[in-house]
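The complex is shown incomplete by one protein chain, all other protein chains being positioned as in the whole.
== chain A ==
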Amino acid sequence: MNDESVYDGLLGGDSSQWAFGTDFEDPLAGVDTTVPAGIDATELAVYCLMLGDDTLVLSQRLSEWCSRAPELEEDIALANFALDLLGQARLLLARAAAADPSIVPPLPEGSPVPAEDALAYFREAGQFRNVRMAEVPNGDFAHVVVRLLLFSIARLAVLQRLRGSADAVLAAVAAKGVKELAYHRDWAGRWFVTLALGTDESRRRLLTALEQLWPLHDELFTAHPIEKSLAAAVDPGEVRAEADAVLDQVLAVAEVERPEPIGTRGRTGRDGLHTEALSLMLAEMQVVARAHPMGLW
């Protein structure tokens, strides 16, 4: 095989691989996925679904921006973030399935669909555990900036602590994610300031997006009982102060007042309660996989 051509691998060999690098691999191949002593395997799996669904759903929303951003550079940036979050989702869903295989939706016997894909493509909206901030439909460019800023500030704070998780797999996923969330957050922070201090129109759009997304901000820090009880988890409520401090820094530079707090009541995305938008998004995302449960991609 010629080392200089990445396409040579397509010729000959395994005929089940129909395009470059599209065959499945287990993102945790060879990783010790034993659940540590004292950790409830089902709770760990559900916690991994919570974090993994956040990144899967937000990744899907970000990838909807592909070819639609105002500039090519920002289009690539958003696709990059979507890819990072999708990579994190794969690891987290694979970790969930390895911790407790009973959470994986059953597929026809002999289906080649791996567990991470069964979780992504064969669950209903009510089985998704993501925060609703991740699922609301895209708006304008200010909307994606505000959503990414609010989400990445909160997620970075959680991942920083999760690096010390009692579950070594989660700790490793978090350590990698910290590096990625750091530049997602900085990109969103820069655009937040740019739009806030730009033209009257850019500021108006930014403030509108902030007002639209703010009611979902509190949920980012509202702990589900598992996030409190699981020793391997991070209670998002405990990182709220440091996340608030970062947001306040951005707001101060952008000369934007922090909106009045809006609390979260009742069931949340973590319990499987979602907006209608998630069902519509999943219908599109899952339709091909569901039509071909025996498909080999």
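Here is the rule we go by: a residue touches a chain if its C-beta (ideal position, glycine included) is under 8 Å from a C-beta of that chain, and two chains touch if they have at least 3 such contacts; residues count from 1.
One rule holds in what follows: contacts and distances are computed from a predicted model.
Undergrad: What is the missing chain called in its UniProt entry, if the choices are "Sugar ABC transporter ATP-binding protein", "2-oxoisovalerate dehydrogenase subunit alpha", "Ring-1,2-phenylacetyl-CoA epoxidase subunit PaaD" or "Chemotaxis protein CheA"?
TA: Matching the unshown chain against "Sugar ABC transporter ATP-binding protein", "2-oxoisovalerate dehydrogenase subunit alpha", "Ring-1,2-phenylacetyl-CoA epoxidase subunit PaaD" or "Chemotaxis protein CheA" yields "Ring-1,2-phenylacetyl-CoA epoxidase subunit PaaD".
Undergrad: Among A:36, A:87, A:139 or A:215, which residue is in contact with the omitted chain in the full complex?
TA: A:87
Undergrad: Touching the left-out chain: which of A:44, A:58, A:77 or A:278?
TA: A:77
Undergrad: Given the contact definition stated above, which residue among A:41, A:107, A:253 or A:289 touches the chain not shown here?
TA: Of the candidates A:41, A:107, A:253 or A:289, A:253 is in touch with the missing chain.
Undergrad: By the contact criterion defined above, which parts of chain A meet the unshown chain? Give residue numbers in ascending order.
TA: Here the touching residues of chain A are 1, 3-6, 9, 13, 17, 20-31, 72-73, 76-77, 79-80, 83-88, 90-91, 156, 160, 168-169, 171-173, 175-180, 182-183, 185-187, 189-190, 193, 242, 246, 249-250, 253.
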